[in-house]
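Below is a structure I'd like to ask you about.
Excluded from the complex is one protein chain; the other protein chains are retained at their positions.
This part shows chain A:
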Amino acid sequence: MNKLILGRYFPGESWMHHLDPRSKLLAAAYFILVIFLANNWQTYLLLWVFTIFVLYSSNVSFSVYLRGVRPLLWLILFTVFLQVLFTGGGVIYLEWGPITISEFGLLNGAYIFCRFVMIILISTAVTLTTKPIDLTDGINALLRPLRKLKVPVDELSLMLSISLRFVPNLLDETQKVMDAQRARGTEFGAGSLLQQMKTLVPIFLPLFASSLNRAEDMANVMEVRGYQSGEKRSTFRQLSWGIRDTASLLIMLLLTISMIWLRTETTGY
């Protein structure tokens, strides 16, 4: 049960692992925007080279990435088929009722497939190489400007870290409650729908009650130790922006420039 992974973090010592979560988040969000610049095979090829380079520099095996894409494969194929079957234009290879398989359709299908898979791969690369708690810190740092708008950024990030911290404990507790009910003869997932639902209430009741107690204890402890919401807090984990972070953002800039250049060179706009 403890093995059930929260997030998909893979420990490692790669270039990607050592990047600051802020630069990773920024670069990933930016990549999703840059992808929409691509409009022909040259630009897609460049994006693929970049994506493969990122995956390679994360030092996580490719099969792990493929596992990340697999659950979404049907959705991707469905959209690709829609594109292929219903887009006209260019040389038409097959026409049957409303269905046409055309040059443009195939091309669009291929592009959309690439776009999908690349976005998924890049966002997977970030979650594979960053601990959830570091991602939280990164998000907190990036949202800091919102403080000026009276958004309680610090409280939000405190809550996020508490949530992440308690997920394993709560998993254990759920397991315990279920075992306790099993020992009393409850069978999960058996019987009619209503019977199945009835077996749930004796799980949720103790789980919620103990979570409420836990929250109360923790709030008391925090106040005793001097926590006051809204006060400035210092952090145990410090983020440090290094040369490689600046370098990564420069690489993103370089990617953008080459994309724009390739676009204008090959298609003229």
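Methods note: a contact is a pair of C-beta atoms (placed from the backbone, for glycine too) under 8 Å apart; a residue touches a chain by one contact, two chains touch by 3 or more; residues count from 1.
Note that in this section contacts and distances are computed from a predicted model.
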**OP:** One chain of this complex is missing from the view, so tell me which of "Energy-coupled thiamine transporter ThiT", "Aspartate carbamoyltransferase", "Potassium-transporting ATPase potassium-binding subunit" or "Electron transfer flavoprotein subunit beta" is its UniProt name.
**Re:** "Energy-coupled thiamine transporter ThiT"
Original post:
So which of A:46, A:64 or A:171 would be touching the chain we can't see?
Top reply: A:171
**OP:** Return the single residue from A:26, A:46, A:107 or A:120 that touches the missing chain.
**Re:** A:120
Original post:
Taking the full complex into account, what residues of chain A touch the chain not shown?
Top reply: 4, 6-8, 29, 32-33, 72, 79, 82-83, 86-87, 105, 108, 112, 116, 119-120, 123, 127, 132, 135-136, 139, 155-156, 158-160, 162-164, 166-167, 170-171, 174, 178, 188-189, 193, 196-197, 200-201, 203-205, 207-209, 211-212, 214-216, 218-220, 222-224, 227, 229
